[in-house]
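My questions will all concern the structure given below.
A single protein chain has been omitted from the complex, and every remaining protein chain is retained in its original position.
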Amino acid sequence: MRKEDMIVLENKEIARDIFEMKLGGLLVQDITEPGQFLHIHTSPQPFPLLRRPLSICKTNKAEEYLTVIYRAEGEGTRLLSACSKGSTLDVIGPLGHGFPVSDVSPGEKVLLAGGGVGVPPLYDTGHALKEKGVDVTTVIGFSDKGTVFYEDPFRDIGRVFVSTADGSYGTAGFVTDVMEKEKLAFDRIFACGPVPMLKALETKYPEAEGCISLEERMGCGIGVCLACVCHTRQDPDGSDYRKVCSDGPVFPWKEVVL
Amino acid sequence: MRKEDMIVLENKEIARDIFEMKLGGLLVQDITEPGQFLHIHTSPQPFPLLRRPLSICKTNKAEEYLTVIYRAEGEGTRLLSACSKGSTLDVIGPLGHGFPVSDVSPGEKVLLAGGGVGVPPLYDTGHALKEKGVDVTTVIGFSDKGTVFYEDPFRDIGRVFVSTADGSYGTAGFVTDVMEKEKLAFDRIFACGPVPMLKALETKYPEAEGCISLEERMGCGIGVCLACVCHTRQDPDGSDYRKVCSDGPVFPWKEVVL
Amino acid sequence: MSRIAVELPGLSMKNPIMPASGCFGFGEEMGSLYDLNELGAIALKATTREPRFGNETPRVAETAAGMLNAIGLQNPGLQKVISEKLPKLKSIETPLLANIAGTTMEDYEEVAADLSGTGRVNALELNISCPNVKEGGIAFGTDPSLAAELTERVKAVSSVPVYVKLSPNVTDITDIAKAVERAGADGLTLINTLSGMKIDRKSRKPLLANQAGGLSGPAVKPIAVRMIHEVRRQTQLPLIGMGGISDVEDIIDFIIAGADAVAVGTANFTNPFICPELSRGLEKWLAQEQYTHLYDLQPKEVHSVE
Partner (left out) sequence: MSRIAVELPGLSMKNPIMPASGCFGFGEEMGSLYDLNELGAIALKATTREPRFGNETPRVAETAAGMLNAIGLQNPGLQKVISEKLPKLKSIETPLLANIAGTTMEDYEEVAADLSGTGRVNALELNISCPNVKEGGIAFGTDPSLAAELTERVKAVSSVPVYVKLSPNVTDITDIAKAVERAGADGLTLINTLSGMKIDRKSRKPLLANQAGGLSGPAVKPIAVRMIHEVRRQTQLPLIGMGGISDVEDIIDFIIAGADAVAVGTANFTNPFICPELSRGLEKWLAQEQYTHLYDLQPKEVHSVE
């Protein structure tokens, strides 16, 4: 982990309110797993006070840059969206544990399931899997046509299915609807998205092998404040927990309570 | 008075930590007297919370811009100094009452006495006086050579004397030292600068006709919060007062307690 | 019916927004900027029996997302408020909430009787919570039984409804709220400022001449919201909420927490036009979100004013 003023190399809207930002800096060299995240101070001024966690989407160690994709929604992400090329951002990272690509064997069938701004960390993950010779299928869901992003980049990795909740693009419904409709089979599943989506997946595929990536409101991002804890499923006395920031954000299938 | 997003037309350092900023906008047309001021929100973000009062230095109604000169010192003025050309600033103004140029008769000898960032409002004042055919002499004092500004522009208006506290430029000492040394005579004096300078002037020239311009910490800038009051000299029961923002910032010689 | 009109004791407000006491003087200056009839009500600057100059300057200081003030209840005194200030507000229809302060119970009684007797004042706001004057009623604001006694005595002499303005500088704000409710208060306004201090970086001493001052602005909003939420659950009284309001979303937060109307203080300094802007913004937002009335935002069990 390091704290660095990263340089904004690019920052553009790629779907409605969805921005893709390219950041350059040494920190890129420290990334060990796809699915790790950054904790970003969104303004050169002291406020907003808290950093914003954003997943690393794409890593390019050779050219020393990475990409994040975020929805400009609240105060902090709106400030991010106004950052101009050449400005710097105070970033700490890489943080947390990503998807365990090293556990996957060549030839395995891996399904990537992403919802909304949960899609980004799956991109680097898919890439790493493909390089290993894994057979990757991607199913990504969005609210509507206007917010769909990264369909094409994922095509380079394998088959891609898109759903929208309002049916304005791809299959109408949720990621799980696509999976049923297309009867997608897989040896392992890596998922990231809103909690209802993750819950639906764990319920439909209780025996699956795989991982989910979780979101939680954070203070420190590095494991000291205990803001981001979640319960574990195997926890008779209710005292066991995981920290999303430092134990996660990626957890084994059904390890934690959603 | 209006509230306007004025456009930053220019913003440059003209002496050590002293910036000259040109602002364009309709507000310029409302200016009625030299010595009025603006109340500026120093950031496009909500904080710093309070506006900063800055005197109007130069007015150009034809081209609809004005100039302010400020010392970048605290949080707000440092943010101002980072404003780039083309950006906008939320400004209210013109506020307060300026120097009563209309009271001055052609041919009168007027002395302008300014100290540090008290110099700016005297510039428009001098100009207006000169246009009326008044004989203007300017004495301006600074801490040291590095912070001297606007000596040349004032030369267009009349004679100019400069002092520095450390003697690194012009006469060593204060504005009052120059006035004594040069035996400057005047019918009227308009002064703006730090309180010790104003006090020294009122003490040395108790019978002078003239005005001073005062600074005080402000809340509203428009007369509602009573943050900026000062006592008056003729005030038997201690209840009389003036508001610097709306009764001033320019007051008749010896009207208020310094 | 209007989406944003609200009825509070003595205050028939066409929108739920009023400038907070001390942040609007007696309306003269703002009246030259916009039509004061656009306001839901106006809380006037504190009036005391005798004229007060207040504290020496500096009287204000900036803090992170907030400001400190130590004006010290400067005002021209009861007689001049009646003879000079109120007449200037004759031509507008907006209800007036007269903030009154004092050192003794008798002070409050006299000011209350005379101001309510003018006919131009629609309700009184008992300022028992000004942190900036040592003798300024601060004990009335922190001691439930004193607060209750004062409320009772003022109610006895006032011909208009009486609101009590609560101090946040207390261990349990609901104690005072319940005490003044029992004593007959018609409503509560909260919160006044939190006592704070700033050190001047140059002199290395307290910056304000009064040393301490009252903290207001966005910094205190979470404290204000929490206190309104608490008080709402402990009393039936109408609540006028304030503390850091500066946009429409802030108003919504206060209404959800349990306020029946709101006051805007410090934000008037950032933007003198804020009150009418907020009432237009609130109306528009409610229309967009298809609420028929502001109070539909409140959880059912919470809203207690009919």
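Just so it is clear, A, B and C label the chains in written order, and each chain counts residues from 1 on its own.
By definition in this document, a contact is a pair of C-beta atoms (placed from the backbone, for glycine too) under 8 Å apart; a residue touches a chain by one contact, two chains touch by 3 or more.
Computed from a prediction, not measured in an experiment: that's the story for all the values here.
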Candidate in contact with the missing chain, chosen from C:52, C:85, C:155 or C:221: C:221
Of C:12, C:103, C:195 or C:234, the one touching the omitted chain in the full complex: C:195
Identified contact with the non-displayed chain, of A:88, A:143 or A:246: A:246
Among A:19, A:47, A:99 or A:123, residue touching the chain not depicted: A:47
Chain not shown, touching residues in chain C: 63-66, 68, 142, 169-172, 194-199, 201, 204-206, 211-212, 215, 217-223, 225-226, 229, 244, 249, 252-253, 256-257, 297, 299
Where the unshown chain meets chain A, residue by residue: 1, 3, 41, 46-51, 92, 216-231, 238-239, 241, 246
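In this text, only the chains that are shown with their structure count from here on.
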Chain whose Cα centroid lies at the greatest distance from that of chain B: A
Chain at the geometric heart of the assembly (C-alpha centres): C
Chain A and chain C: spacing of chain centres that average the CA atoms, whole Å: 47
Distance from the mean Cα position of chain B to that of chain A, given in whole angstrom: 55
Multi-partner residues of chain A (at least 2 other chains): 47
Of all residues in chain C, the ones touching two or more other chains: 64-65
